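Heads up, the thing below is written out as C-alpha cells.
Note that one protein chain is taken out, while the other chains of the complex remain in position.
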Amino acid sequence: MNLVFQTIAPAELHQEMLRLRQEKKMDFLVLLTAEDLGEEGFGVVYQLESTETGEQVNIKSVCPNREQPTLPTVSDIWDIAHIYEREAYDFFGIIFTGHPDMRRIYLREDWVGFPLRKDDKPEEQNPLKMDNAPLSDDTTCYELQPDGTLTSHKNTIFEPEDYVVNMGPQHPSTHGVLHFRVALNGERIKRVDPVLGYIHRGIEKMNESMTYPQMLALTDRMDYLGAMQNRHALCKVIEEAMGVEVSDRVKVIRTIMDELQRIDSHILYFSCLCQDLGATTAFLYGFRDREKVLDIFEETCGGRLILNYNTIGGVMADIHPNFVKRVKEFIPVMRKGLKEYHDIFTGNVIAHNRMEGVGVLSKEQVIKMGCTGGTGRASGWHNDLRKLRPYDAYDRVEFKEITFTEGDSFARYMVRMLEIEESLKIIEQLIDNIPEGNYQEKMKPIIKVPEGTFYAAVEGSRGQFGVFLESKGDKSPYRVHYRSTGLPLVYAMDTACRGNLIADLVTIGGTFDYVVPDIDR
Amino acid sequence: MYKDKNYFEGLFCGVKSICIGLKTTMREFFTKKITEQYPENRKELKMFDRFRGSLVMPHNEKNEHKCVACGICQMQCPNDTINVVSEMVEVDGKKKKQLVRYEYNLGSCMFCMLCVTACPHKAITFDQSFENAVFDRSKLIKVLNKPGSKVEEKPVVKKTAPAPAAKPAETPAEAPKPEAVAPKTAEEQPRIEAVAAKTEVEQPKPEAVAAPKEETTKVEQPETEKAAE
Partner (left out) sequence: MFDFSVISQWLHTLLLSFLPEWATILVESVIVALVIITLYAVFAIVLIYMERKICGFFQCRLGPNRVGKWGLLQVFADVFKMLQKEIIKMRQTDRFLHDLAPFFVVTASMVTFACLPWNKGGHMIDFNIGIFFILAVSSVSVVGILLAGWGSNSKYPIIGAMRSGAQIISYELSIGLTMLTVICLTGTMQISEIVQQQSELGWNIFRGHLPMVIAFIIYLIAGNAECNRGPFDLPEAESELTAGYHTEYSGMHFGYFYLAEYLNLFISAGIATTVFLGGWAPLHISGLDGFNGVMDAVPGIVWFLGKTFFVVFLLMWERWTLPRLRIDNILTLEWKYLMPISMLNLVLMALLVAYGLYF
C-alpha cells in the first residue's frame, strides 16, 4: 500500500491530531515512524486508523532543526505514542515536548549519538563499555516555551522508599531477555517499568545497508514464533511496491504456512503459560504436539524456527511432496491434543482462579494502547486483519474471528485456544485444493523498489505485524520500520498489572504473549 | 466460570476439574514416551532433505568442483560469511580466474540460502549434517574446496565468460536469486548426460532434491540459458 501523506507543520500538529481523534474518531495509532530526511530535517509519520469506520489517515510532520529537533507529543491522545515516541527519540534524537518520560528505550542511557540518523557514527562515539549500564529512577520531561527554548524538569519513576524488584533480564517467566522493574507494596504491584533493549540488534539500521533479498533473512529473527508471517509481511510490501502479483499457488501456500505458524505459536503460548502457572506437565504436552508442526516446516522449508521460506515473488521451494499428507495427519492429532489441553488446564479450577478477572483491559484501553491480536480481541476489539482487509487466500475461506468481551487473562487465553481450531479449519479448507502454478515469479537479478513510501501488514501470531518501507529507488531501502506486535503489549503491562499480585504479573505477561526479539528488533 | 457459583457448586466443580486433570495425566503415564535417545539413534536419525546443515562444495571422483570463483555468493551473503580467494592463471593464452580457497565461516552463517540460489553453476549446496559443534571457534571456518581440486571442465563452463572481478553483482551472469532446490537436478541432468560419456560426474545428492515438477522445469530452463550467456 502506497502511503499518501497529509503534511502538518509541527506547531499545529497537536491541535490537528486532537481534532482527528475527536472529530474523525481516529482512535488507533497504528505506527509512528521517524525518518531522517537529510537537509530537510527529521520527519515523523503517524499512521492513524479509525476502528469504527476503518478509515486510514497518514500524517507527516517535519521538524527542520537538525540540531535540536522537537515535535509536540501526541502521547496524551494515544497512549501507545508514549513508547513509540521514546523509540523515535532513542534513534533520531527527536524530542517530543510534553512527553512525560523522554528516556532512551533500547540503547544504554549513556549512549552517545542517535544511531539511525544518517550522519551518526555509532562505532566511533561508543567504544565497547565494560561498566554496568546505568538505570535511573527518574526521567526528563521537556517543555517548549513560547520563545522557542526548551526547558526540562524531572519526573520520578520510583520513589527512594519503593520496594523495587527486578523481574529479569534473566527470569524464568519473562519469556526472554526482558527486564521489568516492579515496585511492590507487599505482594501488590504499584508500578511496572519495562527496561528494553537487552537483545536489540539494530535490525532496522542493518536493513538500510542490505539488499532486499538480504533483508528477508533478518525478519525470521524478530518474532521467532511468527517467522512465516514476518517474512510474509516484508515480501508483501516489496511485492506491492514493485507491482508483482504472485501466483494463486503461492497465495494458498502462504496462507497455509501462516496458519501453521499461528498454530505453532499458539501451542507454545499454551505451553509457556502453563509453565508460568506451574503446570509443568501441560507444558510438555504442548511441546510434544508442536514438534509435529515443526516437522512439517522442516520438511518443506528446511528449518524449524528460522524458516527462510517466503521470497520476493513467491516461496523458496515448492511444497514437499509429503506436505499435504503430513498436514492432514496433523489436523486430527492437534484436535485430540486440544481436548487434552482443555482437560488438564482450561477446565482446572486453579487455572480459572488464577486467570479470571486478572489484568482486565477494556476495549478503549486496548485500542488506545494499540494492543492488536489476541489481546485486543479478548477485550472485544475486532482487529483481525484477515477479516478486515483479507489478503492472499483469506477471502476464500470461512473462519470465525474469535472475540471476547471480558478482557481478562482467561479471555486472552481462550482467544488463542479457539484460534487454533479456526486455523485448523482454514487449513482444512485449503489443503486439498492448492492450485497449480509457479511457486516463484520471475524476478530481476537485482531487485529495486520504486521510489515511495509503502506499508503492508499481516495478521501475525500475536497481532498486526506491519512493515513501513521508504525507498529511494535503490537496491537497499532508505528506511524500514517494523510494527512490532509485542511492543504495545509490553507497554500495556504497567496498566494491566497495577494493583494485582506479583503472581498475576506472570499470568498477565504469559497471556499477553509478547516475544522479546520482536520488541527489541 | 467459578466466580458466579455458590460455595458448594464451586467446591464440587473444582474437585471434578481436578479429577479430570488427574485422569488425563494418569492416561499419559501409560502412553508411549516421546523421548528421543539421541546418540544411540544416530543411525536411524535422518534429517529432512531440505535441512540446511552447513555449506558444502560437492566434488566428483576426479576431485573436481564446479566453482569458477566468480564471487557472486560472496556478494550475496548478508554476513560476510563467504570469502572466495582466487588467482588469475593463463590457460591456452587466455587469462582465467581460478579458485584457490573457498572459505566459509559456519559460525556467522544465517542459512539464508542466498548463496546457493545465486550460484550460476550450482557449485555449492547445503548438506544435512547437524553435529556441527566444535570446541574452538576457529574450527568453524572451513575451506570448502578440497586440496588439489580444480574446476570441472565442461562445455557449459567454457561458454560462460568468467565474471569480471569488479562488481560481479552487476553482471548478467547472476542467476535469478529466488531459485529453488527443486529445479536444480532438472537442469543438472542434461549436463550430466553430455559429459557422462567421458567422465563420471558426481551425482548430485539424489535425496537432496525433491521430485521436480514438469512445468517448473520448463519455465526455468530458458531462464538459466539466458543467464549463462
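By letter and in written order, the chains are A and B; residue numbering begins at 1 in each of them.
By our rule, contacts are C-beta pairs under 8 Å (C-beta built on N, C-alpha and C of every residue); 3 or more make two chains touch, one makes a residue touch a chain.
Note that the coordinates shown come from a computational prediction; the quantities given were computed from them, not determined experimentally.
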Among A:Ile59, A:Ile344 or A:Ile402, single out the residue that touches the unshown chain. A:Ile344
One chain isn't shown here. Among A:Pro64, A:Gly278, A:Pro450 or A:Gly473, which residue touches it? A:Gly278
Given the full complex, what residues of chain B touch the hidden partner chain? 7, 11, 18, 21-22, 24-26, 28-29, 31, 33-35, 37
Determine and list the chain A residues touching the chain excluded from the picture. 163, 165-166, 171-173, 184, 187, 274-282, 284-285, 288, 344-345, 348, 350-351, 353-354, 501-506
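The working rule: only the chains that are shown with their structure count from here on.
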Chain-centre distance (mean CA atoms) for chain A and chain B, in whole Å, is 31
Applying the document's contact rule, which stretches of chain B touch chain A when the two form their complex? 1-3, 10, 13-15, 17-18, 20-21, 23-25, 28, 34, 47-52, 76, 78, 110-114, 117, 126, 169-170, 172, 174-182, 210-211, 213, 215-216, 219, 223
Contact residues on chain A for chain B in the complex? 210, 213-214, 216-218, 281, 285, 288, 291, 295, 298-303, 306, 308, 311-314, 316-318, 320-321, 340, 343-345, 347-350, 352-353, 356-357, 436, 438-440, 442-447
